[in-house]
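This is the structure, below, for whatever I ask next.
Heads up, one of the protein chains got dropped from this complex, but the rest are sitting where they should.
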Amino acid sequence: MDLTGLSLTTITLFIPMIGLAVLLFMNGETQRDNIKWVAFGTSIVAFVASVLMWVNFDPSVAELQMVQRNTWAEVSLGESVINISYFVGVDGISLLLVLLTTFIMPIAILGSFGSQIFEERGREKLYYIFMMLLEWSMIGVFVIHDLIIFYVFWEVTLVPMYFLIGIWGAEERIYAAVKFFLYTMAGSILMLIAILYVGNKSGTFSTYSAAGDVGVIEMVHTYEGEGSYWDPVADEEENAGFLLSSVESFLFLGFLVAFAIKVPIFPFHSWLPDAHVQAPTAGSVILAGVLLKMGTYGIVRFNLTMFPEAAVAWAPTIAFLGVVGIIYGAWVSYAQDNVKKLVAYSSVSHLGFVVLGIFALNSQGLQGATLQMVNHGISTGGLFLIVGMLYERWHTKEMADYGGIWKVMPAFGAISLVISLSSMGLPGLNGFIGEFTILMGSLGSEYLGFAFTLFATLGVIMAAVYLLKMFQHVFMGEHENPLSDEARYKLQWNEIAAFIPILIMIFWIGIQPIVFFNMLDMSVDSIVALFVP
Amino acid sequence: MFETPTIADFLAQSNLASTLPGTLLVLWTLILVLVDLFLPEERQRWTPILACIGLGISFLVNLFVYSPAESEQIALYGMFVADAFTGFLNVVILVATLIAILMSWDYLNRADIHRGEYYVLALLSSAGAMFMVGANDLIIIFVALELLSIPLYILAAFRSIKNDGSDLALKSEESGMKYFILGAFSSAFLVFGSALVYGATGTTNIPEIFSLAGGIAGTVSSAAFYLIIGAALLFVGLGFKVAVVPFHMWTPDVYEGAPTPVTAFMSVTAKIGGFAAMLRLLVSGLAALVIADGEPVAWQATVSLVAVLTLILGNFVAISQKNLKRMLAYSSIAHAGYILVAVAATGTAGVADAATQSALVYMLAYMFTNLGAFAVVMSIEREDGSGGNIEDITGLARSRPLMAMAMTIFMLSLTGIPLTAGFVGKFMVFAAAVQAGLFGLAIIGVLTSVVSAFYYMRVVVNMYLRDSSGDLQPALETSAVRWAINIALAGTMVFGVFYPLATNLVSSVSIT
Partner (left out) sequence: MHSIGTEPYIMLSLVLFLMGAMGVLMRRNAILVFMSVELMLNSANLALVAFAQQWQQINGHVFVFFVMTVAAAEVAVGLALIVNIFRERQSINIDDLQQMQG
């Protein structure tokens, strides 16, 4: 057991747990006002801690930083003993997503201050407890480098989200919550078998090497025998039979299905609109902002690094599904009358870009994809906030019931315009940087053809169409449904406070993307290096 | 033919010290019978307390007997083996009995059938289970199994001692009768199987069977025939006891009709006893039945098939159940399937120990979780015993938030969500299956646990996501059952969060 002391990563990871513990001991009735402040305060502290991590982060190093690795348990499998270790650390990709998580959480919490759902359903304390649990498990997913503990965190995210949708959601919440739970559990449980196989084969559950222990990734890439590490028997007709016959391919798919459902990649997306539409605002914001990124992150972190040959073999197929997702998501999005559903399907489209970028398997594609994960989190999170605020006032999600909001809430309209433009990828704003880099990456990819880029570009145009359609229906035209309470036209302080950081990030990433690309450079290069023969 | 043994020889050979946890419990029940007889009516509450004290004594003795990490000790002329396997399962059985007695105290008062015999029978049954996990001989397996089962027949019918003709009394009586017929039927299989194995090998001692079985199985002779048929009959007999498909049909009726604490108790102890004997027989006794060197043993395919059937039927039929006890009955069939996955994995050379350990961890997790779930079900039942349907749990999160939280954790644990003991158990079992190369079995196992999520989550949905329309039921439970829930909850959480705890406890177990 090597106790290297508490690393900053550990501290950041467990801050939400401290908040949760405090919340547990508070009285839900008498201290109702304090509860939300405790939750908000905790999320701010976590954010500060993650910024500190950024300050301490050295972007010129490819290895994991702020690592802590303690042996946690020993599993005896036959003659061998496999360690399960508490292994945390960050590289650029992890750090960026941790920052995204801790950035979105305070916004989501702010957005739920004073929400009507607490008047209807109560149980405010439970709500914030689940928020803290969610934040803890999401950060955990991004910083853990031990497969078993990763799986634990991955599954634990399900539980609070299930309750957030199920207790505080809209009318069809039970159906949506159960569907979400079963769908994602069905996907991830096969990953457990794949993880067990990996551990059994390589004798460790750690993905990266640390403190003299060789991790799975290093074993895979330093393997020098016949065939590949997972398929030691050299197979001459590998290219012909590879997709379906090799062990590596099965393992790749075992992981991929779990992640693809979470992302969601095209045919696995059907849980998403239900979950999004029924979830409370904060739930949607977190779902779009962070939870979906767990899927794309998982693909980058595990699929590409541990199964490089399968990744190459499957790249065109998965990228194709990504492109289908782009077009399909945009198309269905355009056809929606329900604002929230429109935004939900736009997620399918945007994450299609991310998938395309990842499976371009080059440094531009991967950098763009990672940045686009953040961009989508910010923009779509913002869009869901907007929808939530509209709903709090007008109690409808139908586009037809809105109109002319700009006239009565000009500031709100302007903010919404900026966020919509960012989501559709206007140059100068964050969305453009991500999508453009991805398209450049896919164009230069050895594994993907020109058509991928072509159709993806079509998706960019379609995004402009459906988002502008939404904007026009909601904010332009005549204001037909005036509110009875004039004061409600004014934005609340907490609503403004939630928008400000979003706007700042939209412009910052749009104007100075180099700051973020620098952070990613070495980490992405070390992954891409695996694909250069 | 036999020499008269000297006293010293007798003591050395019987090595009574290492059987003390079980024998003390039996002696204690004898005392308890007498004490209960002379207790005045108003002091009847002393019987459960004394029973708990007996469990405590047995627990302490168990710690002393098994805490030195010595290798196994043989007792009772080789018929009983005291090793880490026995010690661990003894603890599981004792804790299960404790929780069940805490539940019973409440239930018997509520049903107005408070009799001291109840606790005597419960302790006897648990002593039977304790002998069964240490059984090293076919005779002991049989006798211990009967000691485990016969009190359970009576306990299952216990509600009918107040002969008021009520629905519950009838159901309980019927449950006892069905359990009795099926139990006796399965015992007959067990005995006949034992007879045939004895005929083939000339011994009833399990390690000796192991040393002989390999040589016999390879030949074409009537002995080989007896051995195969005998092993199959033994498996059938134990299969009835642990309720695996296709020997499961008694389970739902018996579980539904029996008094809830008895259901909880038998769903755990009878399974532990049965699986312990099955593991000993297959791993220590019949592991020599190998088709070819390096191949898995001959029975692995059969056990795998039974496991698949059990997993699929248990989980799918549970979906359509409306009564919580019936649902938990089918879920307990499904859980027997998961343990069978581990049993099947023991058949691959080199994995036997890991798989046995995983089965033990699974039983530990299942014990805490299942007893907890039954304790919650019991608390929401009304005085007349109705209210055990899945709708009756609706709105529990509002009326009794702590109990709802506990039930949620039990359901998550039964599903196998991380941070609960259930996950640790499933993880270990699947790890063993993957290690044994049983990928198909592992995949079916995980997929059926997704199916199980469907019905377990429905309970959570009803508690949290729906609001009850009717009146809230008054809380009937007393502090005894709350303690039962607390213990079960603590076990589920502690073993779930502190993963190494469970694995360290079983790390020295080896029955090969």
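Assorted remarks:
Letters are used for the chains, namely A and B, taken in the order the chains are written, and counting of residues starts over at 1 for each.
Simple rule for what comes next: contacts are C-beta pairs under 8 Å (C-beta built on N, C-alpha and C of every residue); 3 or more make two chains touch, one makes a residue touch a chain.
Owing to the predicted nature of the structure, the values given are computational and were not obtained by experimental measurement.
In the complete assembly, the contact with the undisplayed chain comes from B:Ala157, out of B:Leu20, B:Ala135 or B:Ala157. When the full complex is taken into account, the listed residue touching the unshown chain is B:Phe142, out of B:Phe142, B:Phe210, B:Tyr362 or B:Tyr456. Within the whole complex, the absent chain has one touching residue among B:Asp36, B:Asp106, B:Glu173 or B:Glu381, and that is B:Glu173. Summary of contacts with the chain left out: across B:Ile57, B:Ile113, B:Ala195 or B:Leu447, the touching residue is B:Ala195. Checked against the full complex, the candidates B:Asn15, B:Asn109, B:Thr302 or B:Asn323 give a single residue touching the omitted chain, namely B:Asn323.
Residue-level contact of chain B with the missing chain is found at 1-2, 138-139, 142-143, 146, 150, 153-154, 157, 160, 163, 165, 167, 169-171, 173-178, 180-181, 184-185, 187-189, 191-192, 194-196, 198-199, 202-204, 222, 226, 252-253, 256-257, 321, 323, 326.
By our rule, only the chains that are shown with their structure count from here on.
Note: centroid distance chain A to chain B, computed from Cα atoms, is 43 Å. Contacts from chain B toward chain A in the complex involve residues 350-351, 353-354, 357, 412, 417-419, 423, 427-428, 430-432, 434-435, 439, 442-443, 446-447, 449-450, 453-454, 457-458, 461, 464-466, 499-500, 503, 507.
Listed in rising order, the residues of chain A touching chain B in the complex are 72-79, 84, 148, 151-153, 155-156, 158-159, 162-163, 166-167, 173-174, 177-178, 181-182, 185-186, 189-190, 192-193, 196-197, 199-200.
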